[in-house]
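The excerpt is restricted to a subset of chains, each kept in its original location.
In this document, chain identifiers A and B correspond to the written order of the chains, with residue numbering beginning at 1 in each.
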Amino acid sequence: MSLLVDTTSSGREYKVKDMSQADFGRLEIDLAEVEMPGLMACRTEYGAAQPFAGARITGSLHMTIQTAVLIETLTALGAEVRWCSCNIFSTQDHAAAAIARDSAAVFAWKGETLQEYWWCTERALDWGASGGPDLIVDDGGDATLLIHEGVKAEEEYAKSGAVPDPNATDNPEFQIVLTIIRDGLKTDPKRFHKMKERLMGVSEETTTGVKRLYQMQTAGTLLFPAINVNDSVTKSKFDNLYGCRHSLPDGLMRATDVMIAGKVAVVCGYGDVGKGCASALKQAGARVMITEIDPICALQALMEGIPVVTLEDVLGEADIFVTTTGNKDIIMVSHMRKMKNNAIVCNIGHFDNEIDMHGLENYPGVKRIVIKPQTDRWVFPDTNTGIIVLAEGRLMNLGCATGHPSFVMSCSFTNQVIAQLELWNERKSGKYEKKVYVLPKHLDEKVAALHLGKLGAKLTKLTPEQSEYISVPVEGPYKPAHYRY
Amino acid sequence: MSLLVDTTSSGREYKVKDMSQADFGRLEIDLAEVEMPGLMACRTEYGAAQPFAGARITGSLHMTIQTAVLIETLTALGAEVRWCSCNIFSTQDHAAAAIARDSAAVFAWKGETLQEYWWCTERALDWGASGGPDLIVDDGGDATLLIHEGVKAEEEYAKSGAVPDPNATDNPEFQIVLTIIRDGLKTDPKRFHKMKERLMGVSEETTTGVKRLYQMQTAGTLLFPAINVNDSVTKSKFDNLYGCRHSLPDGLMRATDVMIAGKVAVVCGYGDVGKGCASALKQAGARVMITEIDPICALQALMEGIPVVTLEDVLGEADIFVTTTGNKDIIMVSHMRKMKNNAIVCNIGHFDNEIDMHGLENYPGVKRIVIKPQTDRWVFPDTNTGIIVLAEGRLMNLGCATGHPSFVMSCSFTNQVIAQLELWNERKSGKYEKKVYVLPKHLDEKVAALHLGKLGAKLTKLTPEQSEYISVPVEGPYKPAHYRY
């Protein structure tokens, strides 16, 4: 690829779409700060002490306005930061520009190719001759994946001299990853080993990324400590649920202007993300149905008046299809062919493989009509009817709208800051092994507490007698670990 | 003004922002047609007969994608059409371009000045030497106003030779109207009289426009028949209510990306528009309060769990303020000064005078920061806090988003088509005098019926015995005139 890194006047590297949008980005960052009390409280509480002094942090996480406030919280606490997006459509170019100009090295723009995407990831991990980052903020686990695959390849190369063969996989994205690693072996066959050595740990944002980490922990292949931010209550029960309740209709409306009221909508999956989506659609006046594999989640849907169906049974009836499962192959091209004309198909769950984009793109005679970026009408030759696919099957709230709103991201990102502080502060203590950890409940409760004032809430205090009666400390934590909220 | 009218290759006049967006507009019009079954059914039912053959229709109504489908329904039925927008921010430029290129004379773009706005209105009414339109589709009543004011001025001029004095009013917009009329008197002192003579009637879309019409009817000054489309059940109880339920959060999200959940929102007015707004905000997780003058609407709010407050009592508590009253001077600059930092202030009710924009603009030392078009932060010098005003106080759903979605507009606009057909078909019968009429209930029910199939509904039929028992014809109308739905 012929991409060139740009450099600010102060010498910081970047690659963004349009640096002239930096002022606009700054205005929106200013607004977002008012909506992100948790992050701002971290600046107030920790800023003066500069706890991240000397720390290099690489982030691979949607380069949005909200992420900008996260980055500038990390830098306000003393960190040096390099950043890329974790989704080819999720960057907000004005946010990227403002951060690139003012605060950190950014490699991200809206509408990257997959090649460009991994080039950006590599750049964000590349701290020059002295190795990689001290800490990673990851979302979906791509930065973590690259290092793990890189180390694996370097080991094989050291042992046998073999280099990865991109043609060994038919996954086009993984071919790119292997190519990057293969090419790197020539110039520095220990690049990823050096990264691994330096790394104090990763904090991971999402269900999908966390699943990968636990799999590596189980397999014994995890190379550094990991904090599972996703399973903080103030993350998964807020961002996944309330964030999607906000951003799903936002994405639908910006992409299609369709009236949700009166429509039949099928949400595949009724986890936290699915619950948020179903709630939003129902409240907007749609008739919502869900599909589920898990009988408990299915029964929850029923208790909310939502029928549990199979996708096959409602293909010809529904107007809107949303995948939220974190699994692959949820809506196949064979399903899409049976849908109503102009049925909307979108994914807010996980990777674009929830929807069979590969099958759709390769359907004989299919015609793609770009209505506008991220909104495509695909017309089948046999029926001459079309379906509307959002964000090319990728996360539609980030591709078609601006992702989750600032306030709920403040909860998630305050967890990130706390997790990064934990990993950094304990870097020498041995507290964290090569395992996956969740934050202790008192920190989770602290994140929540930091967000109450903005909304005018007033907590009640336990009396000493009440505290004793229920054996709960006056200052918390207030619930046992297994409490489900 | 130095605005010049453009001309298509076929000789049709237009003035739009960017003709190159016509293809994009056409794609969105194609999608909208699928969502507007009532309009499409009109084409099927009446198209072949060309009932509007020979009719000239002028429209002054937000030049959106949905309106494009309305316009092309009118032309499909044989009409010739000229169009302008009824709001300086509400035009969708790609819609305007597609219509200008393909179907009708359009004078509209997003972000007109007030001068440009009235120039467009004048153009839409100007059918050349042979006078004005046969029919008007009006929204808010500006086209109707211009003719009435013009006729009044021409009468005065004929009587006394006096011309209107723009300085006689301190309303800057009305100064423009008077200037236009004054300037026209020089070239053709009977221009508006000729229009009046030709006009078969107007069909009016909104509560505000209808109110003006009834006032003129009462005063005996109405110059031609008017059909009150707003008070068709399938308009006011659908577009006003369900349209705003959809487009208020849409506008808020596109303009500010603010998280609605957790916020305190005050909706001023609990009529149909206010009910839609309050419902949307509540369902998105806001704590909603309303203000009302009418005890019945207030009691309705209470029955839905919504407190009824005065604006003064909650200024420092609320995060979002929405005006829906149809009245003026609802939120004054004295109120705005007492709001929280970054409180959002917007109007979805009527004209920009619901919010005291004049007072705000002239507040000593106030600073306006344009975040992006239609999203301004106004900072007060004394507190150094700011508020965010959407769409410069004009209809925020049209200024910041794309207005109501197609499906609900199909209900409203099918009423428009039917009203226009009534006025045209009865142009010689004397059925309609210079009064305000509502459509008969069976036509209202027909509009609803045309929209059921798209949503998969199946009506029940009265048996003859049941029909007799309740004295309601099997084919309807099903309710007495006073029924409230």
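Rule of thumb we're sticking to: contacts are C-beta pairs under 8 Å (C-beta built on N, C-alpha and C of every residue); 3 or more make two chains touch, one makes a residue touch a chain.
Model, not experiment: these values are computed from the prediction.
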Where 2 copies are displayed, count of copies in the complete assembly: 4
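We take it that only the chains that are shown with their structure count from here on.
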Rotation angle (°) superposing Cα atoms of subunit A on subunit B, nearest 5: 180
Euclidean distance of C-alpha centroids - subunit A vs subunit B, Å: 41
Residue ranges of subunit B in contact with subunit A within the complex: 24, 27-28, 31-32, 34-35, 65, 242, 245-246, 249-250, 253-254, 256-264, 280, 283-285, 317, 341-342, 369, 371-372, 377, 388, 401-402, 405-408, 454-456
